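The complex appears here minus one protein chain, its other protein chains still in place.
Going by the order they are written in, the chains are A and B; count residues from 1 in each one.
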Amino acid sequence: MTQAAPQFATLPFATLADRARTVCAAATSRTTDNGQPFLLVPAADLPALAQFLRDDAALRFDALMDLTGFDLLKYPKAETPNAIAVLYLLFSYRHRHRLQLRVLAPRELCTVPTVSAIWPAALYFEREVFDLLGVTFTGHPSLQRIMNPTDWEGHPLRKDYVYPDAYHGVAHLREGQHFETNPPRAGDPPPPAAAPKPPGGHA
Amino acid sequence: MTVIAIGTAADGAPAGPGFGYTVDTLAAWLAGGQAPGAFATGVAIVVAWVVPMLVLVFPLAALGQIAERKIAAAIQRREGPNSAGLDGPLRLLCRAVLFFLPRPRQDRVFERLSALPVVRTVLATARRIGLGQLLADGVKMLGKEDIVPADADGVVFRMAPYLAMVGAFLPFCVVPFGHHLVMLESPVGALFAIAASGITVLALKMAGWGSGSKWSLLGGMRAVAQLISYEIPVGLAVAGVVLWCGTMDLHAIVGQQYRDGALTLLGWNALQSPFLLLLACILFFAGLAECQRTPFDMAEAESELVSGFNTEYSGLRWGMFAMAEYTEMLLVSALVATLFFGGYQSPLGEQWIVALPVWLSVPIHAVLLLLKMLAGFGLMMWIRWTLPRFRVDQVMRLCWLSLVPLCLLALLGLAAQLLCAGGATLGVPYGRLPARLQPDLGMVGHLVGWAVPLLLGGVVVRAARRRHGQMHPALRQLTGGAP
Partner (left out) sequence: MTVEATTPSGERMTLNMGPQHPATHGVLRIVVESDGEIVASCTPDHGYLHRSIEKIGECVEWPMVVPYTDRVDYVCAMNANLAYCVAVEKLLNTDPAAAVQVPLRAECIRVLVAELNRISSHMVAVGAMAMDTGAVTPFLHGIAQRELVNDIFEKLCGQRLTYNYVTVGGVAFDLYPDAAAEIARFLDQFEIEMRRFNKLITANAIFRDRCAGVAAVSAAEAIAWGLVGPNLRASGVDYDVRRDDPYGIYERLQVRVPVGQGFAGRRGKVGDCYDRFVVRLLEVQESVRLCRAALAMLPPPADGKPADPVGGFQADVKKLLLRPPKGEVHCRTESARGEMGYYLVSDGTKVPYRVRVRTGSFSAAGIFHHVMRGIFLADVVAVIGSFDVVVPEIDR
């Protein structure tokens, strides 16, 4: 049992970004709309930068805490609405600093090099992003769907995802059912004309 | 202190059909003093050989099921089966007796009957004990579909449960349930018991092979490896008793454990020598492994994955394996009791029980042996619900690297004790050693004979605990300080 944590050589974001730029000059410091900083990295430079971030003595980002993403299609006033943002949340147990990397993968050519050789935790995370957002990670040893069945079509977390009508011949909706978000959002397709409720209460 | 030589031909057996003392005496009594004919002999055989099994062993094995569940529940702080009582059988009885009445009338009689205060109390107690659970489980088991897998080796698959039952029940032939109340009075009774219980090994092998599935085969092989390995400590433990008593006849062994006076238990083999006490424990635990009970049930309770050799058995066939398991537990308890704890004799005041008339002393003796068997039975269940399970390599290591060397050491110690302390230790039949090798060390020998092994044992146990059994110092506070 340990008591209070000792002091760590934690670096602020600006220093981390500067150090990262010594390896990847194209990495730009950005902030989210509410002021959270991250490092925007072009996809091609990602593996080299990741290796540097893990191995550099002052940085030592030994843990990939999360590898996730979200679709920018419906984000209001997004700079690149046709891209899928892939997020890398890094953490250093040695120095206790955090860093967010972001890679924007265009929808047409949605590939990003893998970092699973550097952080084995990425093996499962990248499979999940591939399954739910459709980003292909080149170099991943076993890139297949993890949540959905392997023959599922479509990537559900994309904002333009249309739920298929049937799977292996079994229809997903019964008579009179339709999918809708609640509450309806601006920009969503209007729901089909409301079918009359069948008697007996079974919708 | 005198030792009565019971079991030899010295007490004048009558000339009879030659089926053993019990049958002969019973047949002679039935025939009224004349030479017993076929009928008398037949009745005598049935009473002496079949009744003990049916009345004593079989119901215990059946009750073992409900005892197991209730004991498990008590240990786990819950109630166990408490809903199935005897209401169903009582209703069936009403229907059967009053078959001439229409059904609603029968039900009304049943309701009136079960409303009587005495009957209501009895039914409530039965429900709380869960007696009806036995019947319910039995009926359910009988009603299950009899599935024989397509890949199964038909004859082997079907024969295995019967063989398992045979291997469990057959050794009871030589277990004495009372003075001369033993089915097979054989001078090699102990050997017969061990040999007959080896049929179970064959049965398990057949079950594993006959199921026609790779996983059953592997489970069966693992079970067989365990059984064969643990035959060694069992045999060596029995050999220790044979060395001490000089005979393999179980009846004679029980007789040698007799003492006059109030404290008959001082004559028990387990209290004659610390090595014998050690062998008693080893026989008990090796017998536990023979029955494949936790902590030794790795073969059948890879239940996380498959159920081992009895995966493919369902319904009554599986029930036979379960019955065989409980019977073998009773057998192990009976053997330990017979060899080490005086058999059917009472711990206190055996002298006066022997003096009672036959129709009183025989049931008392049988009940005493049953109580000892039940004590062993309960201890096995207690162990099962407390300890986790050994892994396959741990089971083998325990047998070959711990139990077998211990047995050999115990045998060595017994032999040394016979040589050195024989004269002073209580009641050892001394006659086997040649006269010139019989030293008489008196009280000194007696003390040495007990003190040295106990000291050595204490040293060994402490060294083993220090090397193996201590908890990490940082974890001592988890158990409130005890290491």
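Operating definition for what follows: contacts are C-beta pairs under 8 Å (C-beta built on N, C-alpha and C of every residue); 3 or more make two chains touch, one makes a residue touch a chain.
Computed from a predicted model, the values in this text were never measured in an experiment.
In the full complex, the chain left out of view touches A, B.
Checked against the hidden chain, the listed residues B:Trp29, B:Tyr162 or B:Trp215 yield one contact partner: B:Trp215.
Touch with the chain omitted from the figure is made, among B:Ala35, B:Leu387 or B:Val459, by B:Leu387. Remark: the residues of subunit B touching the chain excluded from display are 72, 75-78, 214-215, 218, 294-295, 297-298, 301-305, 385-394, 467-472, 474-475, 478-480, 482. For subunit A, the residues in touch with the chain missing from this view are 1-5, 32-36, 62-66, 68, 70, 74-76, 87, 89, 93, 96, 100, 119-121, 123-125, 128, 132, 145-149, 156-157, 181-183, 185.
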